[in-house]
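In this view, the complex is presented without one of its protein chains, the others remaining in place.
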Amino acid sequence: MEEIIKEVVIGEQEEYLINIGPQHPSTHGVLRLVVSLKGEIVKNVQPHIGYIHRGIEKMCESITYPQIIHLTDRMDYLSACINNEAVCLTVEKALEVEIPDRIKIIRTIMAELTRIQSHQLFWASYGMDLGGQTCYFYGLRDREKILDIFEETTGGRMIVSYNCPGGLMYDIHPNFQKRVKEFIKYFRSVLWEYDAILTGNVIFRERTIGIGKLSLVDAISYGITGPSGRASGFSCDIRKQEPYSAYDRVKFNEVMFKEGDTYHRYLARIEEMRESMNIIDQLIDNIPEGQYFVKMKPVIRLPEGEYFQRVETARGELDVFIISDGNKNPYRLKFRSPNFVNLGVLNHITKDFKIADLIAIAGSLDFVIPDIDR
Amino acid sequence: MDKTQLGEFVKSLKPDAIVTDGKQYTEVTVADTELHSLAKKLRESEETWFDFLVCLTGVDYGKDFGVIYHLKSTRYEHMIVLKTRTSEREKPVLNSVCDIWKGAEFHEREVYDLLGVKFNHHPDLRRLFLDSSWGFPLRKDYVDDINIVSK
Amino acid sequence: MNSIIQYFKEILQGVGSLLKGMQVTNRYFFSPGKIVTQKYPNNRKDLVMFERFKGEVVMPHNENNEHKCTGCGICEINCPNGTIEVISKTLVTEDGKKKRIIDKHIYRLGMCTFCALCVKTCPSDALAFSQEFEHAVFNRALLIKTLNKPGSQLMKGVE
Partner (left out) sequence: MLLSKISNALGIVSEPWWKVFYDFSSLTKGIDEGLRSSMSTFWAVTVEMVMIGVLFLLFYAAIGLFLVYAERKVCAFIQNRLGPNRIGPYGIFQTVADLIKLLFKELIPIKNADSFLFNLAPYIVIIVNFMVLAAIPFAKGLHAIDFNIGIFYVIAVSSMSVIGVLLAGWSSNSKYSLIGAMRSGAQIVSYELSIGLAIITVVILAGSMQLSEIVEAQRTGWFIFKGHVPVFIAFVIYIISGTAETNRGPFDMAEAESELTAGYHTEYSGIKFAFFYLAEYINMFIIASVASTLFLGGWMPFHVGNWEGFNRIMDFIPPFFWFIGKTFFVIYLIMLFKWTFPRLRIDQLLTLEWKYLLPINLVNVLIMAFLVLMGWHF
């Protein structure tokens, strides 16, 4: 095939280019946005990424499947548990291992707790992006309680490394159920504060309603998944569509909105916290007794072939695609990380909004930079 | 449509395509020149309506490169896998699908960045993670003496 | 007329929502009992970490300076990033048999990612996590630790 590549010129001459990031309070890490401004109006946003690129996909090609777990923790560090689960599910699917209910249910509870703590941090940092700094501390205060639950059971706070191919690293701690119930009770009693401080606040509503609209067609075309996609009416919850672990036995609503603006992306996450608590409610008393792991071979070799697994992280759809050549390490391992795909839409939805809106929109897409760069 | 129906449908669109029944999804392998037209047809025909590009993966097969497209229809909830290979290793070029799925822009830039596969008609094909002085790290013959320590 | 009513309604609703938020923050200002901060270095004595907390990898020794490590190297194989290095030596026992025992179990704390694969896969449960978390040192070389204590021996009955 012949090569037809045209050169691209970014930014017209009369526009005012500013760099937001890589060190900037509201890019939540080392994301760099080259923004062309006309006065305060954003004309073009070019994301420059790769400041924290570690080559996880390349590294995975030289390590074994159980070892991959500790790298997935470090991709989207706020959905560490779900990322682990994704790899484990892929490996188990390839080996056709039957996973007992106990493992499935514990995995689901852990995943939902992870989702809650991720959304709590979203709420916290989103408030701070918009200038309300108190939100940050209230969000973190409540998140600490989940991290404590994680620490008691897994030994890690964010980087849990809890799932492993064939089950879990450790059994749940004896206090686990009690503490989770305490947390759910506590969190239900403080969730109204989140609404009082931010959701209902007139300044917040003015700042977010109608800002950064993403239509359903664009959401699908850009592949925006997770709460951001569902705020545009894109039914993309993998937990509903291709239930894995114990999601087929719980009842929950897929939080969907039609508007697709910044406010509804925010609201989708707040509502998801409530749904996650419902899921945990249904499961926490029904953890069956049994083994917490399935005995696997000491060296895991996947049969030759291609394996694709989709899971729903706190930010959207994470796909793990393993091409195996029968060895103990994968021939090619691809992570379709939700943040990476969601970043692609930023330029499209920030056009002709103000620079303050750019921060609000970027915040509402809830980027985790290590997940973008991998 | 289920897996076999999808296979037959693709066969009717492109008789040259190799349709295999994978474990999870229907897998279709097409020539690099055919890919764009097939993808466009799959996207636009009312029976298939593959409007969601789930995942785009570049693979180094040794003598050439492959790109694997996971497509999904939000209307019919069915999935298909498209596979294609570049014709050579020295100057790997494929046609971009950015005009069909806007989300492909970042995926293709990533593949270009890590594997060096160029995409024709891509609106903004630049390196994504790495700067231009780097090689293409996901190629199997990539050597980095400093950062990769093999035991 | 309607628009005027709407205008004042907007103002009242807006002010109401602001007051609601201020009520929450004001309440927290006047309730010092809800402070969650810990005075960290001051509460060192009564600070209890969870028993499973992954502080650093240690090799527990009993009172006779004996450990359980046989020097098999499974932890070294399982470690994803070369944190552990097991240096073993061969020893001739009294009855003339050759036996491989551990010379040095080197653990590089600076590289450890606390994935727990070494602790989990160890066949003789020789490794464990300690609750120590104050790892800062002035010299990077101090982060390379030898886990088996000098003069320690293999515990009896562990193969």
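Chains: A, B and C, in written order; residue numbering restarts at 1 for each.
Definition applied: a contact is a pair of C-beta atoms (placed from the backbone, for glycine too) under 8 Å apart; a residue touches a chain by one contact, two chains touch by 3 or more.
Not measured: the values here are computed from a predicted model.
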Notebook entry, point to check: What are the shown chains in contact with the chain that isn't displayed?
Noted result: A, C
Next item on the list: Can you work out which residue in A:E182, A:E206, A:D248 or A:E304 touches the chain that's missing from view?
Entry: A:E206
Next item on the list: Pick out which of C:T37, C:N64 or C:N139 touches the chain that's been left out of the picture.
Entry: C:T37
Next item on the list: Against the chain that's been left off, what residues of chain C make contact? List them.
Entry: 11, 18, 21-22, 24-26, 28-29, 32, 34-37, 39
Margin query: To test your reading of the contact rule: which positions on chain A touch the chain that is missing from view?
Written below: 16, 18, 24-26, 40, 127-134, 136-138, 141, 197-198, 201, 203-204, 206-207, 354-357, 359
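We take it that only the chains that are shown with their structure count from here on.
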Notebook entry, point to check: Chain adjacency by touch: line, ring, star, complete or other shape?
Noted result: line
Next item on the list: Skim through the chains and flag the pair connected by the most C-beta pairs in contact.
Entry: A-B
Checklist line | Distance from the mean Cα position of chain C to that of chain B, given in whole angstrom | finding: 42
Next item on the list: Would you mind listing the residues of chain B that make contact with two or more other chains?
Entry: none
Margin query: Residues touching two or more other chains, restricted to chain C: which are they?
Written below: none
Checklist line | Touching residues on chain A, where the partner in the complex is chain B | finding: 1-5, 8, 49-50, 53, 55, 57-58, 62, 218, 220-224, 234-236, 241, 305-308, 310, 317, 319, 321, 323, 331-332, 334, 336, 340-341, 343-345, 348, 373
Next item on the list: Under the touch definition given earlier, write down the residues of chain C that touch chain A in their complex.
Entry: 13-15, 17-18, 20-21, 23-25, 36, 50, 52-54, 78, 80, 113-117, 120, 129
Notebook entry, point to check: How about chain A: which of its residues touch chain C in the complex?
Noted result: 63, 66-67, 69-71, 73-74, 134, 141, 144, 148, 151-156, 159, 161, 164, 169-170, 173, 193, 196-198, 200-203, 205
